[in-house]
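Missing here: one protein chain of the complex. Every other protein chain is in place.
By letter and in written order, the chains are A, B and C; residue numbering begins at 1 in each of them.
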Amino acid sequence: MKVGFIGLGAMGSAMASNLIKAGHEVTVWNRSTAPTEPLASLGARVVKSPDRAVLGEVLFSMLANDQAVRDIFIGGGLLDAMDKGLVHVNHATISVSLARELGVEHASRGLDYVAAPVFGRPDVAAAGRLNILAAGKAHVIERVRPLLEVMGSRIWPLGDAPDRANVVKIAGNFMLGAAIESMAEASALARAHGVSAADFLEVMTSTLFASPAYQGYATLIAEQRYTPAGFALPLGYKDIGLALSAADATRVPLPLASLLHDTLLEALSAGDEDVDWSIMAQVAARRAHLDERKL
Amino acid sequence: MKVGFIGLGAMGSAMASNLIKAGHEVTVWNRSTAPTEPLASLGARVVKSPDRAVLGEVLFSMLANDQAVRDIFIGGGLLDAMDKGLVHVNHATISVSLARELGVEHASRGLDYVAAPVFGRPDVAAAGRLNILAAGKAHVIERVRPLLEVMGSRIWPLGDAPDRANVVKIAGNFMLGAAIESMAEASALARAHGVSAADFLEVMTSTLFASPAYQGYATLIAEQRYTPAGFALPLGYKDIGLALSAADATRVPLPLASLLHDTLLEALSAGDEDVDWSIMAQVAARRAHLDERKL
Amino acid sequence: MKVGFIGLGAMGSAMASNLIKAGHEVTVWNRSTAPTEPLASLGARVVKSPDRAVLGEVLFSMLANDQAVRDIFIGGGLLDAMDKGLVHVNHATISVSLARELGVEHASRGLDYVAAPVFGRPDVAAAGRLNILAAGKAHVIERVRPLLEVMGSRIWPLGDAPDRANVVKIAGNFMLGAAIESMAEASALARAHGVSAADFLEVMTSTLFASPAYQGYATLIAEQRYTPAGFALPLGYKDIGLALSAADATRVPLPLASLLHDTLLEALSAGDEDVDWSIMAQVAARRAHLDERKL
Partner (left out) sequence: MKVGFIGLGAMGSAMASNLIKAGHEVTVWNRSTAPTEPLASLGARVVKSPDRAVLGEVLFSMLANDQAVRDIFIGGGLLDAMDKGLVHVNHATISVSLARELGVEHASRGLDYVAAPVFGRPDVAAAGRLNILAAGKAHVIERVRPLLEVMGSRIWPLGDAPDRANVVKIAGNFMLGAAIESMAEASALARAHGVSAADFLEVMTSTLFASPAYQGYATLIAEQRYTPAGFALPLGYKDIGLALSAADATRVPLPLASLLHDTLLEALSAGDEDVDWSIMAQVAARRAHLDERKL
């Protein structure tokens, strides 16, 4: 199929690669050009402006945040450049309010829209093993399903309203943050009683919490290895902010999300942004002055 | 082997059953006599006071809390009734401070002591599939290992000091509480945006959080089914209290444990104790007045 | 002096009245016309658009929030309608970021700007007893000081940068919210032990906390009288939001502000907006189910 793909960060590049490898004719665009090169060598057509990527049947986008999506699709007029009948599949983690707005904006132009945020890090994307949430009209999701299945191991249809997929993504990332904070605090407690974080977390992630999310972050926490960032601190902070905004809009108190926000802010105030958000474990240890105690 | 087992709640009964079925000669005692009957029919010898259960090589105990352990072993003098060389394997979830005290009390009497709290609910205990934490002298743990392996699928040696096993158990239960609170709040957020808790939690526990702990509690939360209690609210409240006490003693701030304490207290203040501690999800929904909004 | 005054809510009306009574020639504008009538009868000149209120030497504004200020001064072009040399005295409680933006916008047009948020409720404003924070160039503040002294009993110069006055106002309102929450929780504790909120708060506000802020709110809490709203719940929620935004922007964790945010959101989710923000005391009591217990 002839498709476009814009937004070629680590995630977008891996996803677009899989589409190319599956034999689709993919036109790509990215703000900076460096990420387009490996895709070109795989056979992608590279264009110099996003409006030239919307000529196929489907446009995929994987942009960084609300601002980028808004700048390109609304401010930059990309929505107006799309032909009726084109499907826009938006993989970005954006706010519930922008998701809703985009639903309206696409509908008013006769464009089909699928909100399709994903769970999985770049290595999972590269393996084509993402979990892809999908909200939009059922027949539209079915139409793009073969393409989604190239990128993900499982597609989760979540109903018509696009913001349904985004709220699930946001609530899921909030749960990830909570899992990290709970390992951070529990490990601090264990360390203060002479049990290393590594020993403690090995038990926990081999038993009650034997799931990939826990296991991945437990390794980082046990080794106090926060660089290079798998999921950078500012992104985690942004995503907890999306949860709090979605909660404020519907008046749902989330004290645990507030706690995560405060912890991430404390980490950010230390000045180093280029760290994984599991640096929350360092905050928990610092609050207890564990390193000074040589535990 | 000839062993004793005292404390026959749902957990203790299941564990003692497995020892009997494995061919061991088990003498049992419990404060109330009803739970002894099924074990008697399996072949256990039932005695009327705990001091008559300490005649074998090993005494297992699975009592409810610090108070019960203290009343029987220290106040009731059971420690003084034990012969040198006997090994006491204490499966109870008790405080770090009592664990430490018991270590000293056993040592001063020449008794071997293994702190062996477990992870797993009664059905897991019945299946002999518990995860058993074990702290005590290595050669003592090795001596009782064949018996522990009858009750558990995996034994986790955690070093000499008995309180090391207890702090891991306490920190682990804290992580369970955190997992429940995160599902509770995240589901409230999803519901407020029109996604049912069941739909949301199915995605999460099939993907990032595909572990038994999450899956079990997700079912209760999705169905708002808090009775019968798998793990009763007052026990959860007690265990978070154990985490806070252990943290206070070593001056480790645990804001997430404080949050769980406050949520569980809010649940308790409603007056119903005979509910599962995943009732935290009801608290999250009530704070957002979700049921009144008919979401 | 010849001055303009726009924004005639309860606060603005009381402040403008005092200027008129002090003999100044005051031109007033308000979005809705009803509030202009009492001022007209005192001698104010009423105009139909805000740009006709900027003809004197000073323009006072007391608008509701960021949006209203932005709509009128930036979106509506009022800044462009002002003559060089005019002083704009902005009494509104606005965000630190808008305060900074307005500083730049005024300076680039050669307009003098004083950020002058106030402490005091409408009755205090009517009595001309406000505390007026004032940030802006010292000579400009001195120029308008005689006018400010008509409205306030004390002027607090806070330096040149306009946002300095706004951050003090925002941080002060945060402290007010904290005072209410502390009375709310402490009263719940007293009530649960059989001491009425009235008895408890009488002791506290006659001794350690014998200040107007505590005494005023203590009365509302003791009498559970949350209507009519002295300071409405949505405004309190907005102001705590301003504190959190200012804190986020400078990466200052404020866990107590987060707690207030969550409490106010819980109050708002009950659906009634037309109540005083001291309704926080009802939230504290509800979390403890005090009314059901008939304490």
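By definition in this document, a residue touches a chain if its C-beta (ideal position, glycine included) is under 8 Å from a C-beta of that chain, and two chains touch if they have at least 3 such contacts.
All figures in this text were calculated on a predicted structure; none of them were measured in a lab.
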item	value
Chain not shown: contacting residue from A:10, A:81 or A:270	A:270
Given C:87, C:233 or C:257, the one touching the chain that is not displayed	C:257
Interface with the unshown chain - residue positions in chain B	247-248, 251-255, 258-259, 261-263, 265-266, 268-269
For chain C, the residues touching the chain missing from this view	96, 119, 131, 133, 154, 156, 158-159, 161, 163-164, 167-168, 170-172, 174-176, 178-179, 181-183, 185-190, 192-195, 199-200, 203-204, 206-214, 243, 246-247, 250-257, 259, 263, 287-290
Residue ranges of chain A at the interface with the undisplayed chain	255, 266, 269-271, 287-289, 292
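We adopt the following convention: only the chains that are shown with their structure count from here on.
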item	value
Closest chain to the centre of mass proxy, which here is the mean CA position	A
Distance between chain centroids, defined by C-alpha means - chain A, chain C (Å)	39
Between chain A and chain B, centroid-to-centroid distance (C-alpha), Å	36
Where chain C touches two or more other chains, by residue	255, 266, 269
